[in-house]
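Every protein chain of the complex appears in place save one, which is left out.
Labels for the chains are A, B and C, by order of writing; each one numbers its residues from 1.
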Amino acid sequence: MHPDHDRADASARSDRPTTGLWLIGARGSVATTATLGLAALAGGHADPTGCVTARPGLATAAMPGFENIVIGGHDLSACPLPKRAEALADAGMLPSRLVTLTREALDAADAEVRPGHDPARPEGSGQATAERLAADIVAFRERHGLERVVVVDVASTEPLPDPLPEHDDAALLAAALADPDRTPLPASSLYAYAAILAGAPYAAFTPSASIALPALTHLATEHGIPFAGQDGKTGQTWLRTVVAPAFAARNLRVLSWSGTNLLGGGDGATLADPHAVDSKLSSKSRGLRAITGTDTTPLHIDYVPDLGDVKVAWDHVHAEGFLGSRLTLQTTWSAYDSMLAAPLVLDLARLLGLAHAAGLTGPIPELGFFFKDPWGSDLHDTAAQERALTDWVRDTAARVPATGAPRRNADGGAGEGSR
Amino acid sequence: MHPDHDRADASARSDRPTTGLWLIGARGSVATTATLGLAALAGGHADPTGCVTARPGLATAAMPGFENIVIGGHDLSACPLPKRAEALADAGMLPSRLVTLTREALDAADAEVRPGHDPARPEGSGQATAERLAADIVAFRERHGLERVVVVDVASTEPLPDPLPEHDDAALLAAALADPDRTPLPASSLYAYAAILAGAPYAAFTPSASIALPALTHLATEHGIPFAGQDGKTGQTWLRTVVAPAFAARNLRVLSWSGTNLLGGGDGATLADPHAVDSKLSSKSRGLRAITGTDTTPLHIDYVPDLGDVKVAWDHVHAEGFLGSRLTLQTTWSAYDSMLAAPLVLDLARLLGLAHAAGLTGPIPELGFFFKDPWGSDLHDTAAQERALTDWVRDTAARVPATGAPRRNADGGAGEGSR
Amino acid sequence: MHPDHDRADASARSDRPTTGLWLIGARGSVATTATLGLAALAGGHADPTGCVTARPGLATAAMPGFENIVIGGHDLSACPLPKRAEALADAGMLPSRLVTLTREALDAADAEVRPGHDPARPEGSGQATAERLAADIVAFRERHGLERVVVVDVASTEPLPDPLPEHDDAALLAAALADPDRTPLPASSLYAYAAILAGAPYAAFTPSASIALPALTHLATEHGIPFAGQDGKTGQTWLRTVVAPAFAARNLRVLSWSGTNLLGGGDGATLADPHAVDSKLSSKSRGLRAITGTDTTPLHIDYVPDLGDVKVAWDHVHAEGFLGSRLTLQTTWSAYDSMLAAPLVLDLARLLGLAHAAGLTGPIPELGFFFKDPWGSDLHDTAAQERALTDWVRDTAARVPATGAPRRNADGGAGEGSR
Partner (left out) sequence: MHPDHDRADASARSDRPTTGLWLIGARGSVATTATLGLAALAGGHADPTGCVTARPGLATAAMPGFENIVIGGHDLSACPLPKRAEALADAGMLPSRLVTLTREALDAADAEVRPGHDPARPEGSGQATAERLAADIVAFRERHGLERVVVVDVASTEPLPDPLPEHDDAALLAAALADPDRTPLPASSLYAYAAILAGAPYAAFTPSASIALPALTHLATEHGIPFAGQDGKTGQTWLRTVVAPAFAARNLRVLSWSGTNLLGGGDGATLADPHAVDSKLSSKSRGLRAITGTDTTPLHIDYVPDLGDVKVAWDHVHAEGFLGSRLTLQTTWSAYDSMLAAPLVLDLARLLGLAHAAGLTGPIPELGFFFKDPWGSDLHDTAAQERALTDWVRDTAARVPATGAPRRNADGGAGEGSR
């Protein structure tokens, strides 16, 4: 079932795991789908449809193959991966056939899940927590003899934290983290800090604060960590950033862009909380405003539990054309949200693996293609992002030996400083 | 109301007409809208919203300004332009205010409309007809002292002609054209031949045969005529070629793309004829198939007279994502069709004016952005076409003095004789 | 242009005004449209399309004809009706032709508009205010020698008032109304009280408190006033109460019914206020919940100024069918809101005129067809309401002489004794 181009890549390298994918929220819907999907791909039970890195023009032997990736992670949930997968199959999202075929891999991945950090249950100083989390990542890398581990945050969206001076100043932050009576960082940022401590490339698939606090961004760059974010651009926002630039190219003036999202599932339940949804809503409108210059962009996310894992998004665009004439475009998008997200999470593992192998550090703006709120870039136009991504993969791959043997191994280890 | 960038261009050149726009179908809905719109733009009564050439990044002093363009054309209809404009205002499409403000210009343009060629009423040999039509164009050029006249076909869509050996062979064609008892060319091709005879750059905004017969294409290139086509990409097809490449970029597999168009107006009435609609339908599906590889693309165009000049287009896309999951996208587009087309017709006048000034001949693939069926190009992806267009304008403008004085006149170059 | 059945009615009666229509919010969008529309109907310039009472099966000579109705009202706005009508024509809603043809009638109606009560500018005790407003209504009735005046509230939607004991107890209310330092009633309820004092049948086209406070309802019934409400069921809610009963009849189980409204215009601006919108939102969901038993009915009203007077409503219905299968229905409704409302306002004038002529008092449940929140009835199913309305008109008309001469005139003054 593997397309030929990918098979070709695969044959060039061994099936030995070289790259870890450590998921924050490892038992969630996106993570379960990614884990099952990776096993299905590696086992030849599925095509890499939906995986950007498997598409002709992007596939390259310089990236780890799907069969070279092994998964672990943190979660608070006690529901094991195979059970979650079954529930997602019963709900009509995952094919039962694949749940059966990948059960072993799901069990193996579940054995690599470690207890996460629950902000409702402080466990000593922030520094201690982060070190505990980092140790889990490092142990995973060593246990499997991996070249690197890519951390991807797919945990529940957090409310945005109140601003603190510690977020902007590494020294202040260090002091507060050392204090067991203070909690200067939300959970997502503690995980990001742990990734930094573990020397692991990092991606934020959520709109949570995560690594996006200046003090952490600075630290990450200092530690030679490449990172990318933020908030996976998978459905409605993706479509908007596909269509909006086309209006601009036609010199049509968007007057308003209104939208509603309906979703059930775990993410829907989380976003039913008005605090959590705020970070999502602002992240979703940013790109649209940037491209269209329009301020009228009312947007809603409604929790509709009976929809299960399906997301339905309706958009209504009102634009002005020639001589003041009006036109409208409506779109309705309906998809299993996690089925859109999971292959992109696998892509990020491969691409950040490549970035790390090539010795890149700091935010990778060329990965903006994957995100609603692209770090290091003002570009929201999906087609333009796609070109930037394609160019970046070609150029970066050229810096890395095709065997998959990373430059950094050659030149002596993680976070070398020169990078 | 003019955006600044355009004002700047305008100040650099005089308001003297340098470029003629000769419309085949000069009293139709698109032509009337273009004529009124040009007058409104030149008079400062409207912004060039919807004009691609007025958008930052494309606007250049090397193109004729709106105020440098004068309109004439051929039509069979006896309904004068001001009256057609009033009817379009009553139907809710054109703003009454602008009809009043541009009445003089509409009268002037109407005085430049010459009787077209009615295929139902043969008027001697094809050669004689074409020479009569060409003479109208040349007289128009001389009457106004124009540097060039761009011919754009916006007449009613014709049924496609039955294939003839004459279409492929210039010598055979010449013989048949000379024979008063034969009609080797449909009307649209006679007009295209007339443009060639008149040395006029040419664009086919319709899916009719026009210049796209090999014998004519060959002749046009020989005579140093730049030309572009075919079939304006203004609404549903535009949207499809915006969205379909984005599916491909995500490695999502389009399974089917179904669509329905509802429209009234003159174009709707024409396309209610099953013969005429065939050329349209095949032109509309070509790009989609090329991009998605999908064969299931049922498409309908229904004549719904009560909709007047509004076109409503519904699309249903069914795609496969990760692990065989299914997703759907529906779009509904609603717009005044001629309001979309008219500014692009003005753009084509400016761009073919530029091409001619730069001495280009033959099909201009970089104008594929404007067409459902791009001549000289296999590229249908709108974003990619937009880049190609932008690059082409920049490069071509560089070859032409900014005063609007064409290089080709100066250097006595290509196509000199035929003009 | 008048359909025959209506002509027939008209011929049976004189053109003399017999019935006043007193609009609270007389210079608003709905009121302006109703006033212009009435003049157009009476003048034979338009068909009564959209008027329920003009439809075969409902039209009856027992109701006042359109030509027997004269309009006046209260408003705070100083913008005269002809000017408002022009603005609505410029915005594309009202036909300019009709604005010209009805200018005289608009001027005449505007001369009948009296300053309303602005809650931000108290003007003595509530009793004094209500008496002032009632005097305006009575003077209008006498000035035109009318048999009766029907008051319809089409003013801006108010926030719902905080509950007070005075709302439930007529004696307490009387005391508070007498006190210049208290404001026990919101403006809409003062207007309703004024209608009661003037002996005028009353309808609430808005979701404001109006006559729906128990103390006022009681008073109205005591004074022999027939009344009807509440909140015109014109678009999305109408469609929902058409479709939802059909699901029930098929034994299909609605799981969720989600909706979004986009609107500009005056009503949109008012509803952009979260307090004002609350009364609207709760009124809109009531019927749906009653019919479907579903609790998941997220609903939004967004102010999208560029839409002007157009309302766009999207609904997404998720239902369960046989063997747990799922089905979805989406609807998109797009209409000029005031064009839907205005004919129903005229209908209410005719129908409450009929009710009053027949000596009915208290809430008229059979007028529930017109309202989102039908007073005196639990019936929301539009088809069932339509039957109830048709039966009611037939039965009530049978109690009133067909000449239009009201029973109450015959038996000596307002509703006296027999009611």
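Basically, a residue touches a chain if its C-beta (ideal position, glycine included) is under 8 Å from a C-beta of that chain, and two chains touch if they have at least 3 such contacts.
Fair warning: this is a prediction, and the values are worked out from it, not measured in the lab.
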item: Displayed chains contacted by the hidden chain, counting the whole assembly; value: A, B, C
item: Candidates C:V52, C:I137, C:L173 or C:V400 - the one touching the absent chain; value: C:V52
item: Candidates C:R182, C:R253 or C:R289 - the one touching the absent chain; value: C:R253
item: Given C:C79, C:A111, C:A128 or C:A383, the one touching the chain that is not displayed; value: C:A383
item: Positions on subunit A where the hidden chain makes contact; value: 92, 96, 332
item: In subunit B, positions touching the absent partner; value: 255-256, 258, 260, 262, 296, 298, 300, 302-307, 312, 314, 316, 318, 328, 330, 332
item: Footprint left on subunit C by the chain that the document does not show; value: 33, 36-37, 40, 46, 48-52, 54-55, 93-95, 98, 238-239, 242-243, 245-246, 248-253, 320-325, 327-336, 339-340, 342-343, 381-384, 386
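Assume only the chains that are shown with their structure count from here on.
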item: Chain contact topology (line, ring, star, complete or other); value: complete
item: Interface sides of subunit A and subunit B: same vs different residues, half threshold; value: same
item: Centroid spacing, where centroids are CA-atom means, of subunit A and subunit B in whole angstrom; value: 44
item: Per-residue multi-chain contacts in subunit C, two or more chains; value: 332
